[in-house]
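Note that one protein chain of the assembly has been removed; the remaining protein chains are unaltered in position.
As written, the chains take the letters A, B and C, and residue 1 is the first residue of each chain.
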Amino acid sequence: MSDRIPILRIGDVLLASIQTDLDDEAVMALQDELGNRIVESGAHGVVIDITAVEIVDSFVGRMIATIATVARMLDAETVVVGMRPAVAITLVELGLSLGGVRTALNLEMGLRALERLRAGRDAGAEQERG
Amino acid sequence: MSDRIPILRIGDVLLASIQTDLDDEAVMALQDELGNRIVESGAHGVVIDITAVEIVDSFVGRMIATIATVARMLDAETVVVGMRPAVAITLVELGLSLGGVRTALNLEMGLRALERLRAGRDAGAEQERG
Amino acid sequence: MSSDTASRTQTITSNDDVVRARQLVRNLAQECRLSLVDQTKLVTAVSELARNTLIHGGGGTMAADFTQEGARRGLRVRFEDSGPGIPDLQQALTDGWTSGDGLGLGLSGSRRLVDHFDIVTAPGEGTTVTITKWAR
Partner (left out) sequence: MSSDTASRTQTITSNDDVVRARQLVRNLAQECRLSLVDQTKLVTAVSELARNTLIHGGGGTMAADFTQEGARRGLRVRFEDSGPGIPDLQQALTDGWTSGDGLGLGLSGSRRLVDHFDIVTAPGEGTTVTITKWAR
């Protein structure tokens, strides 16, 4: 009975937009599928759109942190877009860390952040002469 | 040159209200003094009012988490009041956990939460027959 | 309508039921005029506790009702299962402690998110968690 979340590809970026209240099975399915797609596609960025998401509990939080970790291992960045302020405050009180993901106001800003990051990295690689 | 933050006592609760942009020394002084006062006073609650605080960086975040830990060891609860939504979003992105503190909209709500908690605990002690 | 007594009880025996539990409480919280932040906190706590009922308690029920204290109105939600119970409650209420592969923030975190948190449990006697959130 789980709804599957479609994963779209926009250029080098994978986009998962969560539009309904997901059950845990659907959350795990999304985690597995996004993980696989990151590996297969060599995408440089992942956007998880939670504009329509009313709550982020520890299960969803862990999914996001796991995806960000997988992505980072493969040199891709994850941006969570559309987090509501009430959700952010609840996360802080819950004591949950999203494991260091970027956030952006909306999809457009998120995509732009990934672009910049990419440009910055390509340039930065030379400059980081450490 | 550090400003000292006065620590007020309201009944069984200690209140520290951060009204200015604190330097790190003042943050450490507040942490030490609040810690001491919790131990000495046997307060059952601590309220840290950050209504006037424009940013919470990792240094201030660690201070809050440390105070909450000290308080918890002494059976007192810590409530952070007045956290701005922009601060909450920034904390999430920074990847910082406040170590499981309660939050409340404002001072009044924070004090009420502590009262309830206390009432709940006294009642709860009997009911928790685990 | 969400106001009749029947709709305020939710069996929790599947992942879908956890979703339904969240939605039921969301509707009641709106009816009760909780602020948006408080709705979000309460529904998040409900999600954690309903999952515990399902996963750790082996299934059970959730019952929600309005409650009054003087002029204040609130929403009270009770989770009940007849699972294994919790042998060491203090440990279970510690941030990060889990007997399985969770994050161990369900009990401790949801306790912080609500105004009143009450748990009755004993080994072999199941677990009942009752939470309350007051409207301002």
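We take it that a contact is a pair of C-beta atoms (placed from the backbone, for glycine too) under 8 Å apart; a residue touches a chain by one contact, two chains touch by 3 or more.
In this text, all values refer to a predicted model and were calculated from it rather than measured experimentally.
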Counting the whole assembly, list the visible chains that the omitted chain makes contact with. A, B
Across B:Ile38, B:Ile64 or B:Ile89, the one contacting the chain not displayed is B:Ile89
Per the touch rule stated above, chain B touches the missing chain via residues 1-2, 21-25, 54-59, 61-62, 84-87, 89-90, 93-96
Even though one chain is hidden, which residues of chain A still touch it in the full complex? 99-102, 105, 109, 113, 116, 120, 123-124, 127-130
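We adopt the following convention: only the chains that are shown with their structure count from here on.
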Hey, how far is the Cα centre of chain A from the one of chain B, in Å? 31
How many Å are there between the centre of chain B and the centre of chain C, using C-alpha atoms for each centre? 25
Where chain A touches two or more other chains simultaneously, the residues are 85, 89, 93, 95-96
Touching two or more other chains - residue numbers and ranges from chain C: 37, 95, 105, 108-109, 112
